[in-house]
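Before any comments, here is the structure.
Complex shown without one protein chain; remaining protein chains in place.
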Amino acid sequence: MTSGVAIVGVAQTCYEAAKDHLAYNELVYEVVAKLLRETGVKMADIHSQITASQDMFDGKTISSMSVNEVVGGYLKSEAKVAADGLQAALYGAARILSGSFEYTLITAHAKESESRRPAVTVSMFDPFTQRPLGLHDAISSGLQAERYLHVSGVTEENMAELSRRRHLDAKKNPLAQRAGDFTTKQILESPQMAGPLREMMVSPSSDGACAVLLASAERASAFGKRAVWITGTGNCTDAYWTERDLAEARALELAAAKAYKAAGIRNPAKELDVAEISARCAFEEPMYADALQLFDGDPRAWIRQSAKGEGIAVNPSGGAITGNPTSVAGLTRLAEAYLQVSGQAGEHQVAGARTALAHAADGICGQGHTVVVLRGNSGN
Amino acid sequence: MAKTDEVIRVPFLMKMEYRYALGAYASRFFQELKDHGRLFGIRCPECERVYIPPRPVCGICFVETGEWVPVSDEGVLVGATVVRLPFIDPMTGERRPVPYGMGIIRLDGASTAMYHFVDETDDAKLKVGRRVKARIRANRKGNMRDIECFELVD
Partner (left out) sequence: MPQKVAIIGTGQTKHAAKRTDVNIRELVNEAVTRALIDAEVQLDEIDAIMIGNMEPFEGFMFPEHWAVEGWGGYLKPSVKFNTGGTVGTTTIAASYYYIAAGIYDTVLAIGFEKQSDGHTQTAITTVGDPVWERTMMAGAVGNFALMASTFIAEGGVTDEHAAKVAVKARHNGARNVNAHLQMPDLKVEDVMKSELLSWPVRKLDMCPQSDGAVAVVLTADHLAKKRCARPAWIRAVTTAHEQQYMGDSPKRLAVMRSQTAASRRLYKMVGITNPRKELDVAEIYEVASWAELAMYQNLGFCEPGEAGKLIDEGVTLMGGELPVNPSGGVLCTNPIGATAMIRVAEAALQVMGKAGEHQVPNVKTALATGYGGNAWTDAMILSASF
């Protein structure tokens, strides 16, 4: 590939319930400094930056203003997407493919600890008919879970099995927030959130940041095995949550089809070695894995298999369910997919991983989806 | 169904609570202000600019900042105005009283400037180039309002 885009490095903070000791610029500088140190790239050579954050979570109009200096934006071309950081990565890749930039630095940040999630997320809902009901995103997720369980036959026990496995895998990821060897009983008996969802089936409130450095083919050649190619991308927006069947993820099917086609993938379940899927809630994972064609048939069978660690490796990092902030979660998936196919995932490395998928969801009940397929330079 | 030209607007009051972390740099600045009533900036080792607010990195040189340096509680007005337009203050949810004086103030020893109140509401007196001095409160809490305002001193 001579005209492609590669990831040449990633950096993440550890994910925590509350990073009370860090201001936003310090939080993001931590990952930027780490990324520059590890890649050896100088900020003077980076002229393009895309950041991702949400004004409502940050409690600041133009939330990127807190970080544009520490991402090296002075007199340079920084732009902010008000969506998941994986969308920022797609835009960053476009900037490089346009021939205008050789590098693009992508960052995403959020500190969910600084606001009250229900007060923030109520503002996603229809102002005329839904906000008066006091809706927030835990409630809409509960409604969606109820609908998905009804249609798919997936049970609360299935969700607990999957959640148990992801929290167990997270023990091997030093950056993970909520990790542990929990029993399904503990998960099923954790406090009820909404509908069938229990606390241990939903991502906890999380603070953190992630950075990814994208490079042109020419620049990437100097990075050897640490350069990982973006071979396919897709993005799609669905109807508003009350105007579609919440048991389906049609937008994700379309986004994935586009990414697979570009990457030349015909049978994702066989050809992908790892999938990092943004699932804040346990039921989202089988729903999204289905839309991504990671299994065929009964989601209950896939859950039982995946919970035993069989089949395609899904969320070996533990996944978003163990705690990744809004806006950051999808970029974290990309960083983790990168670590896997470049053989740098440490204790949670999937042996021989060469092709990986990263996914992000945006909006109420996954209204927007983004998919990226990566391919490493060689097996490991 | 009745035909109507009347349009309806739905009120929605948002009560947003945040708990902002100051971080290492602001914490140190405000601790010093609270304990000793003194103001500090942080120097870029490369271009030697002294930054207020202090920060982890000099955006111009993109190098980590280094030494903390004291700056004066006196400075000069780089910009000045008397605000007369009332608006809802997001810090309180209440209408902020007007008029009040404001300035962009560069403290002696600092390279950057800060926005603050100036105790003057006469447009003829509140002018760019005039010298100002911080009125630091006796009872300090460790935030920007520990500087009550600036006053004209020349």
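Each chain carries a letter (A and B) given by its place in the written order, and its residues are counted from 1.
The definition used in the following text is that a contact is a pair of C-beta atoms (placed from the backbone, for glycine too) under 8 Å apart; a residue touches a chain by one contact, two chains touch by 3 or more.
The shown structure was predicted, so the numbers you read here are calculated from the model rather than taken from an experiment.
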Which residue of B:V63, B:V78 or B:I136 touches the chain not shown here: B:V78
Residues in chain A touching the chain absent from view: 23, 25, 54-56, 59-66, 68-70, 73-83, 87, 90-91, 93-100, 120-121, 123-128, 233-240, 243, 250-251, 254-255, 362-364, 367-368
Residues in chain B touching the chain absent from view: 7, 9, 12, 14, 18, 20, 22, 26, 51-53, 55, 59-60, 78-85, 87-91, 96, 102-106, 112-117, 123, 126, 128-129, 143-145
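Basically, only the chains that are shown with their structure count from here on.
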Cα-centroid distance, chain A relative to chain B, in whole angstrom: 37
Chain A - residues contacting chain B, complex: 19-26, 29, 33, 43-44, 56, 59, 69-70, 72-74, 111, 113-116, 119-120, 123, 127-128, 131
List of chain B residues in touch with chain A within their complex: 10, 12, 14-26, 55-57, 59-60, 62, 64
